[in-house]
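With one protein chain withheld, the remaining protein chains of the complex are depicted in position.
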Amino acid sequence: MAQIAFEQVSKSWGETEVLRPMDLSIANGECVAILGPSGCGKSTTLFLLAGLYAPTSGKVLFDGHVVNGVDARDRNVGIVFQSYALYPHMTVRANIGFPLRFQKVDKDDLSRRVVEAANLVQIDEFLDRKPAELSGGQQQRVALARALVKQPNILLLDEPLSNLDATLRMSMRAEIRAIQRRLGMTTLIVTHDQIEAMTMADRIICMSRGAVAQIGTPDELYRRPADTFVAGFIGSPPITLLEGDAKGETLHIGTGAMTLTASTAGRITLGLRPEDLRLGAPGQGGLPARVVTVEPLGREVLYGVETAIGRLHVLAMAGDAVPPAGEPAAVQIDAAHSLLFDAGGRRIPNLNIRP
Amino acid sequence: MSQAFVPVRCRRARPALFLAPAASLLLLFFLAPIVIDVGIAFTNMGESLKVTAWTLKNFDRILGADRMIPLILLTTFLYVTATLFFFNVGLGVVLAITTTAVSDRLGALFRGIWILPRMSPAVIYALLWIWVVDSSPQGLLNQVVTGIFGLAPLNLRNDHPLLVIILANGFVGASFAMVVLTSTIRSIPEHLFHAARVDGASEWSVLRFVVLPSLKGPVWFITIYQALSLLVTFEYILLITNGGPVYDSTTYALYVYRRAFEGGHYAYGAALAIALMLFGVCFTLLQWRLFGDGMNRTRPRIEVL
C-alpha cells in the first residue's frame, strides 16, 4: 500500500507543455478519480505515476520517497489500460501470470495466484482462451486480474469502462469499487465520464488543460465548484451560465436583474443548474418566461425557456403539468443552490441570489 | 422554378478502354514471350537463331543427359537456404528489432545504411563487392585480414564463390525484412509495451515477449516471398562472379541464362526456363493458399456507371 504525492510535477513534449506544475496528495488506500475532457493531461498524470513517462520537472513521491528515476517495473503498480493491452499471442492464463514471471515465484504458487486472481474477477472458466476469443467485458476482467495478480501497491485504471456498453459499465463500476474496497489498495481512475468518477471515487481531481481545476469529494465538486469550468463540466444536463454586471446588490443580466445576498461589483457569472429550477404557470410567482424547446429524456423532460436574463434550461419530471411550447410560463429558482463566479471565473463563496 | 426531369444520356464507363493500353503491352511483351518460350523449347534453335526441326531432345537433356544439373540444383539449394536463413530473414529480423529499440534518429540512420545496397544500381553494388574481395593485397577485405589479423591474403571470389554471392545477396536482402518488420513493430499498440513494463518486464523481456511474437506471421510471409525471389533472380551473381569459377556459383536461374547466351543454346535455355516459370507459378499459388493473396476485394460501390 502506498501514499502518493506529486510536488510541482510537470511534463512537456518538446515545446508543448501537457502538464503544468502540479501538486497532489493521495492517502493510503484512497480511491481517487482524475476527471477531465480529453487532452487535459489526465492520462499523462497516470503514466507519470506508473513510471512510463519521466517528469520534466518536479518530484513523484511514494510514501515520502522520491521515485523519479525508478523504472515502471520496479514501482509495483498495476494498470488497466483503456484498450486492455492484453498480449494477443498468450492465453488468458499466461496473460494473468505474466507479471509473476518476473518475480521469484515458484510454479505452484504462480498457478495458484493466477487462479485466485481469475476467481476474483470471475473469469476462471476462460483461462485457456486467447484474448481475441473473449468479449470486451471479459477482456476487461482479464486486464484487471493481470493488474491485481502481483498485489500492487497502487492500482491505476485508464478509462477502464469506456469500451463497454452501458449496462455492463454499470455493473463493472460497482464490481471494481467493491474489489478496491476489499483489497484496500490506493487506486487512481482516469475517466472523462463524470458518473464514473462520482460513483467510484472517494475524491475527484478535476483537470483542465494540463492543470488541476479542483480536488474534492463528488458532492463538493457538484455543489461548490471552484470555477466555471468545473461547474460546466460536472452535472448533466449541464449548468446554465449567464454573464452579467453587478452594482451593489443588483446583478444585471440581459434585460433583467437579480438581487444578490451581498453587495459586489464587476462582471459576475450566474450559474443555475436545470434541476434547481421549476417551471410553472404564469402568475404563480417567479421569473416570467416562455417555453421555447421541449426535450423528452424519458423519466425527465428538459425545457428551454426564454427569460429576461437569457435562455435557461429547466429539468422537470415527465408528467408534471407544464405549459406547452410557445406558451408563457414562470421559472422559480432555488436561490440557495445558485452559484456566482467572479470575472476570473472563480466561484465567490457565501454569495447567492435572493429568492 | 420547377423544371421537368430530363434524364441525361447514359454514359457508361467502358472498362475495356481503361484497360486496353496496359493489356496490349502485357499481351505483346509478357504473355507472348511465355508462349514463345514454350514453343522454342521444342525446337533445335541454336546460335544462328534458325529453327530447322521440332524436337524433344531439350527435355531429355534436362532429365538426364545434362550432368551439370544436379550440381546446379545443389548450388541453388545451398545459396537460397543460406541467404534466406542468415540474411533475408535472420539479419532482417534482428535489424528490425534493434533499429526500433534505439532512438528514432539512430534507428533511421541504420535503416538508411541498410537500404543503401538495395537502392544502389546493381552494377555499382557488384563492383564494390569485387573490390572488397579483390585477391590483391589492396582489396578492402585483404587489407583488414593482413593488416589487422596478420593472415595471408584471401581470394574469396576464386576459393569460396558461393560464400561471396551469399554475402552479397544477403546484404541486399536483409533490408526487405527490415523494412516490412519495422512497420509491423511500429504498429504494435504502445499500450502493450507499457503493460509489459508495468508488469515487470525488462527491456530485453519486452523484445522477447511483446515484439518477437508479433513478427511470427510476417516472417512466414517474408520467408516464402524471399525464397522465390532468391530462386529466380541472378543479377548480382552474374555481375560479381558470373557464376564462376566454371559453374561453381551458378544457380539455376543463372544457368538458364548462361546456357542460352554463352553458348547460344537458345532452345535448351528456353526449355530450362519452363521449369523456372512453373516453379514460380506453383510457389505463388502455394503462397496464396497459405497467406491469401492480400488483394483488396471490396466491391465497387458505384455499380451502374
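Each chain gets a letter, A and B, in the order it is written, and its residues are counted from 1.
Heads up, the rule we're going with is that contacts are C-beta pairs under 8 Å (C-beta built on N, C-alpha and C of every residue); 3 or more make two chains touch, one makes a residue touch a chain.
In this text, contacts and distances are computed from a predicted model.
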Identity of the absent chain, which is to be given by its UniProt protein name, from "Probable glycine dehydrogenase (decarboxylating) subunit 1", "Maltose/maltodextrin transport system permease protein MalG", "Cytochrome d ubiquinol oxidase subunit II" or "NADH-quinone oxidoreductase subunit M": "Maltose/maltodextrin transport system permease protein MalG"
Residue, one of B:L73, B:V123 or B:L151, that touches the chain absent here: B:V123
Residue among B:F18, B:W54 or B:F77 touching the omitted chain: B:F18
Omitted-chain contact residue, chosen from B:V89, B:V219 or B:L238: B:L238
Option touching the unshown chain, where B:D159, B:E190, B:E203 or B:E262 are the choices: B:E203
Residue among A:H65, A:R112 or A:R181 touching the omitted chain: A:H65
Subunit B residues that touch the omitted chain in the full complex: 8, 11-13, 15, 17-19, 21-23, 25-26, 28-30, 32-34, 36-37, 40, 45, 49, 91, 95, 98-99, 101-103, 105-106, 109-110, 113-114, 116-124, 127-132, 140, 143, 171, 173, 175-176, 179-180, 202-204, 225-226, 228-235, 238-239, 253, 256-257, 260-261, 266, 269-270, 273, 276-277, 279-281, 283-284, 287, 293-303, 305
Missing-chain contacts mapped onto subunit A: 1, 62-63, 65-71, 73-74, 153, 184
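The criterion applied here is as follows: only the chains that are shown with their structure count from here on.
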Between subunit A and subunit B, centroid-to-centroid distance (C-alpha), Å: 56
List of subunit B residues in touch with subunit A within their complex: 189, 191-192, 194-202, 205, 209-210, 213-214, 216
Touching residues on subunit A, where the partner in the complex is subunit B: 47, 50-52, 71-73, 75, 77-79, 81-83, 85-89, 98-99, 101-103, 146, 150
